[in-house]
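With one protein chain held back, the other chains of the complex are shown just where they sit.
Think of it as A and B in the order they're written, each chain with its own count starting at 1.
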Amino acid sequence: MTQGLDQIFVTLQHWAVSHSPAAVQPAVSILLPVVGILIAFPALFAITTVLERKGLARIQNRYGPNRVGPFGLLQPMADAVKSLTKEDLVPRSADKLVHFLAPLLLVAAVFVEYAVVPVGRNMVLADMDCGVLFFFAAGAATEMSVFMAGWSSRNKYSLLGAMRAVAQMISYEAPLILSSIAVVMAAGSLSTVTIVEKQAGYSGFWPHWYVLTPWGLAGFVLFMIAATAESNRSPFDLPEGESEIIAGYLTEYSGFKFALFFLGEYLGMFAISALGITLFLGGWAAPFSFLTWVPSWIWFFGKLLVLIAVFIWVRGTLPRLRMDQLMNFAWKFMLPMTLMVIFSAGLWRFLPSGVLRWLICAAPIALLYVVLGRVLQTDRKIEKRVYRYAE
Amino acid sequence: MTAPFVILAILAIAGATAAMTLRKLVHCALALAVCFVGLAGLYLNLNAQFVGLVQILVYVGAVVILIVFAILLTRHDELPAQTSRTRIAGLGVSALVFALLAWAVTAGGAKFGAAGTQPEAAIKDIGSALMQRYVLPLEVVGLLLTAALIGAVVIAMEEKKSK
Partner (left out) sequence: MMTPLNGFLFISALLFAIGLGGALTRRSAILVLVGIELMLNAANLNFIAFWRYGPHPEALTGVLFVIFSIAIAAAEAAVGLALIQAVYRHAKTTDVNELDAMKG
């Protein structure tokens, strides 16, 4: 019974393939999971928008959307109708073709990322030999689309926002990839499926996830910080900081194209969280050995929802960074820390298991954290604020 | 000639041609990205999965972005086209080089090339080759990249008015 529920989507796919004509069978077996991805994650996007608005509203001591449907739960429908019927404005001086291609490229690139994410047992579209690399390669296209959007709008705010976004995404890509490298090293594979398999198994009821090692914990925290920056979410939302540059590269987008950007950003956030789950949180595995009867895909989406809740919580809690703080944080703090995480992961591999291994592997990370905190603090002088006016 | 090969080849060549002929520099950079994606597709078509993905990650994700930044940080009034003499000379030289290469390919390239074997560049083999046989070049490249990183920052840094 539980086995059947766990594999229900795989069984359905096999059933559909075996009942279709032989000529189209390969196409069907590929198209079905694609359609599944195209339905599941946009549906999650719709749920997340309403959850985010409700959650933020509660943090800010107000109600949030509560008019459409019971408790405002049908708000995404209203939003969809609104954005579809809005006028699609294109500035007269804009580069029409690039302006049109940018949102499409973003959404396409983000959907491609999902191809290597295992959402459940035997549920992955493409088990590639270098899946993690594929994910980051697809992510490279999102930077291009952001730049295209900002440049083609012919608007200073758009261009500034795009430059900020691209600089930020490049800077935080280094720690993001380096913290994944630690996991790749430990698992000995770039394939997402193999990485999940390596984390399967339990000691007693305790899982073998990488997040439960000292380097894995530090790596996971660094990964999620970099992921927040990569998906341009608060507190790293400088590219679209309303109080400074209106809406950054989104300024000249309206109607359906804006909705596409909105969709692309959220899907990017889900994708990168899904990669974090795959790398550090054991993918679709159950957190305790006595819970393995729950279907694997429920665990995956459960973990994803928890990470999304953390994203919303962070957004409601932290103020926006300044540009120089952002860059300093990436290059002076995140980068050395991730390098130390890689070193610690190497130590972990060659030491015999025990309490001592824990201490030895945690020590360099903690030491670097303290040292970096001290060093970065010293050149910060607190003095009376001087106001300068634009000339 | 399979269909994917033809499509990817056209993508790469069209991207390269556009990158070298369009008038707006940003358009050139975007066309260059298209060309690199086509090339990455060709690598994937040749069973070199790792190289194809690295091509996208490094070229589209970093080099094109760098070029775009360089374009935006330098002001460009539309540069007039090269004088026709230089232009004809340049095109002539490149046509000559192409003719020479094409002749060499048709004359000598068919020696091997029967698609008998299907080699795979498994990522494990690449890794062990990098760590064993090619470990010295790897270290040298690491050193070179560090030097280039520091050098690029120093060169591009605002010069202090020392005098």
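Of note:
Following the convention adopted for this analysis, a contact is a pair of C-beta atoms (placed from the backbone, for glycine too) under 8 Å apart; a residue touches a chain by one contact, two chains touch by 3 or more.
For clarity, every value in this text was computed on a predicted model and none was experimentally measured.
Interchain touches from the omitted chain, evaluated on the whole complex, reach B.
Where subunit B meets the missing chain, the touching residues are 1, 5, 9, 12-13, 16-17, 19-21, 25, 28-29, 32, 35-36, 39, 42-43, 46-48, 50-51, 54-55, 58-59, 62-63, 66-67, 69-71, 73-74, 76, 79-82, 86-87, 89-91, 93-95, 97-98, 101-102, 105-106, 109-110, 112-115, 117, 119, 121, 125-126, 129-130, 134, 137, 141, 144-145, 147-149, 151-153, 155-156, 158-159.
Definition applied: only the chains that are shown with their structure count from here on.
Subunit B makes touch with subunit A in their complex at residues 26-27, 30, 33, 40, 49-50, 53-54, 56-57, 60-62, 64-65, 68-69, 72, 122-123.
Touching subunit B in their complex are the following residues of subunit A: 98, 128-130, 133-134, 136-141, 143-144, 147-148, 151, 159, 163, 166, 170, 173, 189-190.
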